[in-house]
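Sharing a structure, written as C-alpha cells. Questions coming.
A single protein chain has been omitted; all remaining protein chains appear in their positions.
Entry: chain A
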C-alpha cells in the first residue's frame, strides 16, 4: 500500500533538548482513507501532526508527498502542499462572518476593493461541498462549536486541501454533532481527501477510521485495521492490559450527608436540591447547557447564587467564596484545566500548592520547604509523570496536568470533590488513574459530585446518577439500574415539552 500513498512520514525523528519525542515514526496517509493516530497523551501525536503542519521540522527522516520528498519549513509551505489542520482550538475570528472567515487572508478584490459578492460565492461553494445549509453572512461567533468546526473544514476545502488533519475534532461535540461530522468525513472520503484523525474515543475509530497507527512514548508500535477489537487497541497503546476501563470500587456510604444543597437557584438553575454521603460518587448527567457546570461552580463558590444553601458536613457555606469552601474541605476540578485550572507558566509544585499556600503560611511568609515537600509527595502518589517538580506545568501532557489539579485538592485534604468533566482530553491510561483517585477519595470517607458528558464514565464510575435538564434535576437513577437510554430519556424530558410550548 506504500506506492499510492498521498503523504508519507518516513522514519521521522524529533527531539526537544534531551527528550526524544518522536523516534523513527512512519505514517502513511492515503487518498480517500482515514488514517487514525492513536496513542496516550504525550505519545507524540501532536508533535507528529505539527511536523505535517510545518510548525516543527523533523530532525531526521523524510516527508513524501505524492512520492516526492518535500520540505515543510513553515505553515505556509504546508498549506501550499494542500495540507490543512483542524486544531482543537479553532482558527476562526468569531466577530467575522462565515464568508469572511473562509476567505480570510485571500479576500477577493476588484480594483483594490473587497468583492463581497465573489467572497460570498466562494464561501457558498465551500459550504455546499459539505452540504451545509448555513447563511454565509452569519457571524461565526453565533454558531455552535460543531458548526464552527465544519466551517473550518469548509475553509480548508476551499483552499484545495488534499490532506486534512483532524485533531480531536469530537472532543467537545454531542453525539448528534459527531454523527454530522462523520457524515462530512465520509463525503470527503468519496472526494478522495486523505485524512488523519486523532481521538481518544475508541468507538469512533471503528466508526470512521480505515486503519490505525499506534504510537507509544514517541515510538511507532503498529498499524492495524480500524476494526481491531478495543481491548487490543488499548493493549497496543499503553503497552499493558488494562483490566477495567472503569475500576469503580463501591464504598459503603456513611449516614450523614457530607455535601448537601438545598433549593439552590441562579440563572437557569431552579431549586436544585441534592445531597451526597461520604463514600459516594454522584454523577451529574445531562445535555450540554442543562446547567451541570453552573451548578458545580455555584456549589464550589466560584459563582454567586440567588437563593438556597450549600452545606458541607452540616455547616453552611457563604456564597461565592472559594476560600471558605476550600477551608470547609471542598475541592473543585474545573471544566477546562488550561483556562480555569492551571497557571501554565508556573511550576508543577506551585500549581499543586495554590490551595495550601495561605493556610500553611507563617506571618505572611510562604512555607517554601513545606509546599515543595507536599507537592513532591502528592506528585509521587498521583504518579504525575514529569522531569522535575519545578518544570513549568505547560510542558506536561493533558492527563498529567489534570492529575496536578487533583493533586492540589489532595494536598489541601479536600473531602468533597466537585469534578467537571474530569477526564476530558485525557488518554485511556491516565483516565484509569484518575478513576483510581476517585476511588481513593471515597474509600477514605470523602465524596464526589461529578459532572460528565460521557455516559460510559457516568455509568462506570458513579453510584447514583442525577440527570439534569433545563436547569432542573429531572430525575435520579441508581447507577446499577441505569442505562444510557434511561439517562437520555430523562435528559431530554423537559426539552421536548418546552420545545412544544415554544412552537405554539
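What we mean here is this: contacts are C-beta pairs under 8 Å (C-beta built on N, C-alpha and C of every residue); 3 or more make two chains touch, one makes a residue touch a chain; residues count from 1.
By our rule, contacts and distances are computed from a predicted model.
K.L.:
Which of "Fumarate reductase", "LemA family protein", "Ribose ABC transporter permease" or "3-oxoadipate CoA-transferase, alpha subunit" is the UniProt protein name of the chain not shown?
P.N.:
The chain we cannot see is recorded in UniProt as "Ribose ABC transporter permease".
K.L.:
List every residue of chain A that touches the chain not included in the displayed model.
P.N.:
Interface with the chain not displayed, on the chain A side: 16-18, 56, 300, 302, 322-323, 325-327, 332, 334, 339-347, 350, 354-355, 357-358, 361, 364-366, 368, 387, 390-392, 394-395, 408.
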